[in-house]
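Only a single protein chain was left out; the remaining protein chains are all shown in position.
Right, chain A next:
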């Protein structure tokens, strides 16, 4: 009896691979290419011999004082020995004095940053992107062939001799050739590319330029970006605006870290505090994935940067603005999906 018990335990303890099986079985699940790759962390990709982890003796660390060392030096090196100055003018590729790349702090084109890792960007990367990928998955069964599509630009039918060498005809129903929308895969998940804040100040033309200055200061304060000014292109007789004469608009373009900080403020601070705001109109968008909406001056004044010193702005001169959210989506439908996942509401009839 005891011997039989033993053998039963043994049979249980033996790995499954050695047991008689009706079907051939893999030993451990399946093997993927990603099995071989180690788990990815930022610290793994950095050099291990970093100054952040080196052990330094207490005395050496305490006595190290670069400012005092520099002061105690009797004779100073000439500046040219320790300070590299980027050439002011481009003298061609054969000149010995070449400018460093723009990522070098000594370059004249260097822009510092990033200073933080914005929360909105982290939300997008950790949650929104993968959800959009799951939502937009379209299953094509094995053996499925998509029906052939008509060419986007049509041929001429050669009914006239003048059709020879003509450029192709545009699409039916209008001249606009829409963007080609490809199925959303891991490498083309829509993301926010840049944000444009634009403000048209009509009073700048027929009153004085202070309107434009205040608008520029306000837009700069909320966007953390230098604004550009624009002259009018069209004539508005009632506002006495002539094309090319009057500077009437300011615009800021936000990208990267600044853009995500602005988006975070917009979604979490400003938009929820607007009274009776239904959301962005469902028909907004340029049908290629860019959504625009407007804020009235009272809403612009709700940005925390303006709120802290609201008294310094002439209250009547705080501008309204149009905010365009440029996304990499090829259709408005996808852009709305992305923006509503990020927390921007839409209302009314949704137009795709």
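Here is the rule we use: a contact is a pair of C-beta atoms (placed from the backbone, for glycine too) under 8 Å apart; a residue touches a chain by one contact, two chains touch by 3 or more; residues count from 1.
Keep in mind that, in the parts below, contacts and distances are computed from a predicted model.
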{"item": "Protein that the absent chain corresponds to, by UniProt name, given \"DNA repair protein rad9\", \"CLUMA_CG003244, isoform A\", \"DNA 3'-5' helicase\" or \"Large ribosomal subunit protein mL46\"", "value": "\"Large ribosomal subunit protein mL46\""}
{"item": "Omitted-chain contact residue, chosen from A:85, A:119 or A:152", "value": "A:119"}
{"item": "Omitted-chain contact residue, chosen from A:78, A:101, A:148 or A:161", "value": "A:148"}
{"item": "Residue, one of A:75, A:140 or A:160, that touches the chain absent here", "value": "A:140"}
{"item": "Interface with the undisplayed chain - residues on chain A", "value": "16, 19, 21-23, 25, 28-30, 32, 34-35, 40, 42-43, 46, 50, 52, 56, 61, 64, 66-67, 70, 105, 110, 112-117, 119, 122-123, 126-127, 130-131, 134-144, 147-148, 217, 308-309, 311-312"}
